[in-house]
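For this view, one protein chain was removed and the others were kept in their places.
We call the chains A, B and C, going by the order they appear; numbering starts again at 1 in every chain.
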Amino acid sequence: MLDTQSAWLDETDLQSARDRLPIVYVDAVPVRVDAQGQVTEVGLLLRSLPDGSISRAVVSGRVLYGERVRDALLRHLEKDLGSMALPSIPTSPQPFTVVEYFPDPTITGFHDPRQHAVSLAFIVPINGDCAPSQSALDLIWVTPTEAVSLAFQSQMSGGQDRLVRMALAHCGLLA
Amino acid sequence: MLDTQSAWLDETDLQSARDRLPIVYVDAVPVRVDAQGQVTEVGLLLRSLPDGSISRAVVSGRVLYGERVRDALLRHLEKDLGSMALPSIPTSPQPFTVVEYFPDPTITGFHDPRQHAVSLAFIVPINGDCAPSQSALDLIWVTPTEAVSLAFQSQMSGGQDRLVRMALAHCGLLA
Amino acid sequence: MLDTQSAWLDETDLQSARDRLPIVYVDAVPVRVDAQGQVTEVGLLLRSLPDGSISRAVVSGRVLYGERVRDALLRHLEKDLGSMALPSIPTSPQPFTVVEYFPDPTITGFHDPRQHAVSLAFIVPINGDCAPSQSALDLIWVTPTEAVSLAFQSQMSGGQDRLVRMALAHCGLLA
Partner (left out) sequence: MLDTQSAWLDETDLQSARDRLPIVYVDAVPVRVDAQGQVTEVGLLLRSLPDGSISRAVVSGRVLYGERVRDALLRHLEKDLGSMALPSIPTSPQPFTVVEYFPDPTITGFHDPRQHAVSLAFIVPINGDCAPSQSALDLIWVTPTEAVSLAFQSQMSGGQDRLVRMALAHCGLLA
């Protein structure tokens, strides 16, 4: 394992890199499932997004230098949901989709004013107890039907609403 | 839910259908995973295969009339691994591959002398305790490296060796 | 190659099998793409559906005994779009989703009054000229935005509207 700590960027360097290179991200859509694996609930955080808004959002974050994608997934899930969340990280590195966030919101509709990020998106069953922490202000669990309702979709900015619908489509649950 | 019971076929009718129609199957590759979702072990049953051989094999079986694919997966996993196996059935219906079994072994290399079967193949993490039952004579857990070793691959007939390697390739673990 | 011809079922036998076994199907969403592979148009047939309605629909049909899934895809695409359609059949047998059609419309929302069908769904770029034939009354090409508009979605029954949205979600194009 590389020493990821020493390779972290300070804020100035990170800003400089963000102006020049696409940044590797992971997105994790937390879900509760029944014994047959069917999604019964979707977890939505309440978070300050980079654009300054307070928005419902899924778990998301950067992959560090020297870090495996699956280690980044676990780290961000524990950071946002707490260390007792017991997520089922996927066995395969194949994401269900790749989300391309751009500073220009018109390119893909996925918007991040800070950077161009290429994000591997996964659906992650959560088996334990969640305690939203750090950057997350709140966490709620809603049914797939509620998650795509206008009430919740309108609370998600930057394309988060669309990402949730894409995740549910992948699970066969798009209304 | 349809009444799957009343729609089961008796053996004569099933044989007749098997001569005329492709049959819907599921294959489940049971795995043990670590906290990061990395596969640490693959579960291999010892089973009498349709061709009369005793072979190492993954969990496999028919989807019944009126039965959801995810219900069939759970049923066959519990039948072969016991009711305490606690499998994590996938959230998405997208299989990692589709295996086409033919009576003629030269078409795809996947061979079933009884029938033409189209099988949706999934990788399924097992979280509980396994007690092989019914048709399975034995269950062993081997590392990914052991699973693709000549010693074990030579014990798998009908293409089961290849299916295990395809599953490991999908998990990024093909040697 | 098995002799698929001799294994075809006459209508009575097929009806009997349909009452007892899930039937293997393929669904193909025909698309036009640009040089970067981005979907620019979706092809929608006008067809008499099993429920008696005239509906906008994608290409769909049964896999025959002894037939490879990719041969069935090509056969149904040529049957519905003509022999000059030049479809790009996927290199991988992994479908983007699996659609479960039931006689009971409440189980999955995908409805086929005739049968329980398990359908492997693929997105298929069309490179040639199309001439709708046989069962298809008409073929139109619409933009992704039009395809998910209320005008067209309301013309699709049996879950075809949802299948088109799932295909667009998989292509990153869900609105």
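Quick note on the criterion: a contact is a pair of C-beta atoms (placed from the backbone, for glycine too) under 8 Å apart; a residue touches a chain by one contact, two chains touch by 3 or more.
As the structure is a computational prediction, the values presented were derived from the model and not from experiment.
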{"item": "From C:31, C:117 or C:148, residue that would touch the chain that is not displayed", "value": "C:31"}
{"item": "Missing-chain contacts mapped onto chain A", "value": "1-2, 7, 9, 13, 17, 19-24, 63-69, 92-100, 102-104, 107-108, 116, 118, 120"}
{"item": "For chain B, residues in touch with the removed chain", "value": "97-99, 108, 162, 165-166, 169-170, 172, 174-175"}
{"item": "Interface residues of chain C (partner: the chain not displayed)", "value": "31, 33, 35-39, 68, 70-71, 73-74, 88-94, 96, 123, 125, 170-172"}
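One rule holds in what follows: only the chains that are shown with their structure count from here on.
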{"item": "Far-end chain from chain C, centres as C-alpha averages", "value": "A"}
{"item": "Residues within chain B bordering two or more other chains", "value": "68, 92-94, 96"}
